[in-house]
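One protein chain is absent from this view; the other protein chains keep their places.
On to chain A.
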Amino acid sequence: MAETKGGKKTFKVFRYDPAKGGEGHFDTFDLEIEDYYATTILDVLFRIQREHDQSLSFRYACRVAMCGSCGMVINGKEGLACKTVVADLKTPEITLRPLNHFPIVKDLTVDMEPFFKKYEEAMPYFDPAEEASEPAIVRPDTWERKAIDMATDCIACGCCVSSCTMAFWHKDYLGPAALNRSMTLLADSRDGLHDERLATAMESCYNCRLEFNCTEVCPKEISPTRAIKYIHRMAISQGPGLAQRLSPAPEPVALPAPEPLTPEMSRRRFLGRSAVSLGVVAGAALVGLVSVSALSAAFKKPECKWVSLGPLEKLTAAPGEVLTIYADYSLEDGFYKRQEHKPVLVEMDREKNKVTAFNSRCTHLGCTVHWDQQKKLFLCACHGGTFFPDGTVKSGPPPRPLDRYETKVSGGQLYVLEA
């Protein structure tokens, strides 16, 4: 223990009540603290509530860093209130704020729904590769166990997501906690959802900008950055083959035809279906009803939305030309409802009466791809990826062809299915 045991400290605590509106403000409280080493921030909050302001709201449960309920921003850095003692904080004034990005319930209490939404999208649940009645024999010194190590000790406190500069802004990014869990399952030889899980993780993992914020703040000393790098490596070794296995490109749909057209299988839909049938096959091999029913429930999750690209008659293009049409729609991701204004690349083949719509998101790192009419190629400006008119990769780093939208024609309008 150090020489200075205690003394006076000032705490600036963020206050906000959505019922009352406004922008929120900080209240200042002075406390005489007997022993900085024996006083956690959670103790401080209890004292403020008891001695100064009964209306203060914060969240706690276990008080020993095992539940992840009391995550907040302490002096600008995420941490658990129960695991931070005043002695750790050298400033005379200590600032306490709710976690970044999350909707505030009241004062320091946030709604963790966006966190769990992104976490669930990563398919964080084990699915047995085969029916077993005995625990698998896995030696603790195997590479898989070394890779997983303590990374399964995540307590879903949300500190990493709060510290991440990408998880909030990028709708497709599942964030550090979800990818960390994804890695622990990808490395687990007992798990049976490997390909589907990897496909989901790969869509997301390149959005990490390797800032190591999550690693820096994790109260359990887990490194999600390490987990994401692990997924990168897996993407390189297994990615290209994986795309072929999981994603046969949908055929173009017929132009004006009886409506609605039979929906083609989109990539995401295909994932769902393949996983369910996987369950059925496994079921026949006596895995039992558990996995089948559980999976079908789980794969209902991703929400799809038909987005109009306008009246079909107005979509005129010369043969071999690709139209860029902006789709405007709102969508809800983990954190936000937001307006999208996104180019969709539409190829019309009037002769064959077919329309194909490509997602303009590069399959490498998600930059926007454009159509080059001279070269008759799709080009990505970020890292030089090029795609043939049918969407397959010509050159560059993209691991798989451009994603195609499922399309339909209804009421004379062309629709794409945005997932």
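The rule is short, and it goes like this: a contact is a pair of C-beta atoms (placed from the backbone, for glycine too) under 8 Å apart; a residue touches a chain by one contact, two chains touch by 3 or more; residues count from 1.
Rule of thumb we're sticking to: contacts and distances are computed from a predicted model.
Asks: Match the chain absent from this complex view to the correct UniProt protein name in "Electron transfer flavoprotein subunit beta", "Branched-chain amino acid ABC transporter permease", "Glutamyl-tRNA(Gln) amidotransferase subunit A" or "Fumarate reductase".
Replies: Hidden chain, UniProt protein name: "Fumarate reductase".
Asks: Out of A:Asp188, A:Asp403 or A:Glu418, which is the one that touches the chain we can't see?
Replies: Answering carefully, the residue with contact to the hidden chain is A:Asp188.
Asks: From the list A:Tyr125, A:Phe212, A:Trp306 or A:Phe388, which touches the chain that is not on show?
Replies: Hidden-chain contact among the options goes to A:Tyr125.
Asks: Which residue from A:Glu23, A:Glu134 or A:Glu351 sits in contact with the chain not drawn here?
Replies: Candidates A:Glu23, A:Glu134 or A:Glu351; residue touching the omitted chain: A:Glu134.
Asks: Would you write out the residues of chain A that touch the absent chain, in ascending order?
Replies: 1, 17, 19, 34-35, 37-40, 42-43, 46, 49-50, 54-69, 82-83, 85, 87, 105-107, 109, 112, 116, 119-120, 124-128, 131-141, 145, 148, 150, 152-156, 181, 185, 188, 190-191, 289-290, 293-295, 297-298, 300
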